[in-house]
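The complex appears here minus one protein chain, its other protein chains still in place.
Up next, chain A:
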Amino acid sequence: MSLKDLIRKLRPDEIHWPTVGRTLGVLALLGGLGGGAVVAFGLFNVSARAGHLPGVSWVLHTTFRNSVAFRAHAEPPETLDDAGMVALGARHYDSACRHCHAAPGAERSATVRSMNPEPPHITEAVQHWEPDEFHWIVKEGVKMSGMPHWPATRDDDVWPVVAFLTRVGEMSGDDYARLTEKPDGRYCAMCHGAEGVSGNPNIPRLDILSETYIRDTLHAYREGRRDSGIMAEAMSQVPAEAIDRLAAGLAESAPSGEQAPSDDLAQRGRALAAAGGDTEVPACRACHGPWSEPLNPAFPSLSGQYAPYLEQQLRLWRDGNRGGTEVSELMHHAARALDDDEIAALASYYAGLAPAELDDTSD
């Protein structure tokens, strides 16, 4: 039958449009009433125990997998395989994710296993995903599954968790326990070390920082003014009134260590920090030392800080993603003209200095 025949057979001239309209109207009304009744009278059973109708779980899970595959395309950093990245990720995981996904050598609680959908054990959950997909899932979360999104807008600090997820499949319970050990049972020390020195280039050392800076920064993390998923999680474990005491305690440890031998890169950083005639980049040392007069304790000491951490923070400053305290406007202006080479040189210079507090900084 040709299309012309079909149209002729339908005889549109004989359709009674008012009847069609009324029929559709009544159907729409009935549909609306039915839907409204489901919402208003609780007719839909939301029981996790009852679960989904046959086939619905498959549809939802397949939609989830395909949605992630379609959207994930972040480029992993070169440092993804570094032990320091894995360790940092493990510690964040231990604080934020272990409750639902358990850990190598441990089981999920009976309560967690009664969730619907059931959060998979981590060794099972990490199968069949690529790093960019891990990154997307951890950053974005999965709605209607209980999987939360990353508690920050910045996404570079998701990568340590991804680094951990790419390794967790081959970890034993002992490996995991070693990575997430808390010295003296202290939560902060898990990442930052018993004396405020993490020994991990991705985790800043705190022994060089002033009480003022630590206090202002912890408040900034807790109140969301400084963007970091890892520290947002950490600071949500700490009550606001404990911050002063915590800052005082963390500031107590005295830095020690030797100056590293200076190479070409560090020399370039030194020249830049002293601003030899540069009309774009202010002299870093005017705020971060070495300086002959006392500096504002709200400025962090950088002396002996880890280079990868410094580089990461400088990039955040330059790109306008770093903030927090009342003096952060100064640094936004200072970092706006830095290029990647200058950032590497500056990080190398300050990382090479002997660990010291702000006013003790020297080269």
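Criterion: a residue touches a chain if its C-beta (ideal position, glycine included) is under 8 Å from a C-beta of that chain, and two chains touch if they have at least 3 such contacts; residues count from 1.
Quick note on the criterion: contacts and distances are computed from a predicted model.
Participant: So which of "Phosphoribosylformylglycinamidine synthase subunit PurQ", "Cation:proton antiporter", "ABC transporter permease" or "Cytochrome c oxidase subunit 2" is the UniProt name of the chain that got left out?
Facilitator: Missing chain, UniProt protein name: "Cytochrome c oxidase subunit 2".
Participant: For the full complex, which residue in A:Glu107, A:Glu124 or A:Glu326 touches the chain that was left out?
Facilitator: That would be A:Glu326, which touches the missing chain.
Participant: Taking the entire complex into account, which one of A:Ala106, A:Ala286 or A:Ala354 touches the absent chain?
Facilitator: A:Ala286
Participant: Taking the full complex into account, find the residue in A:Tyr93, A:Tyr176, A:Phe299 or A:Trp317 that is in contact with the omitted chain.
Facilitator: Checking each option in A:Tyr93, A:Tyr176, A:Phe299 or A:Trp317, the one touching the absent chain turns out to be A:Phe299.
Participant: Using the touch rule from the top, list residues of chain A that touch the missing partner.
Facilitator: Its contact residues with the unshown chain are 275, 277-287, 291-296, 298-299, 326-327, 329-330, 332-334.
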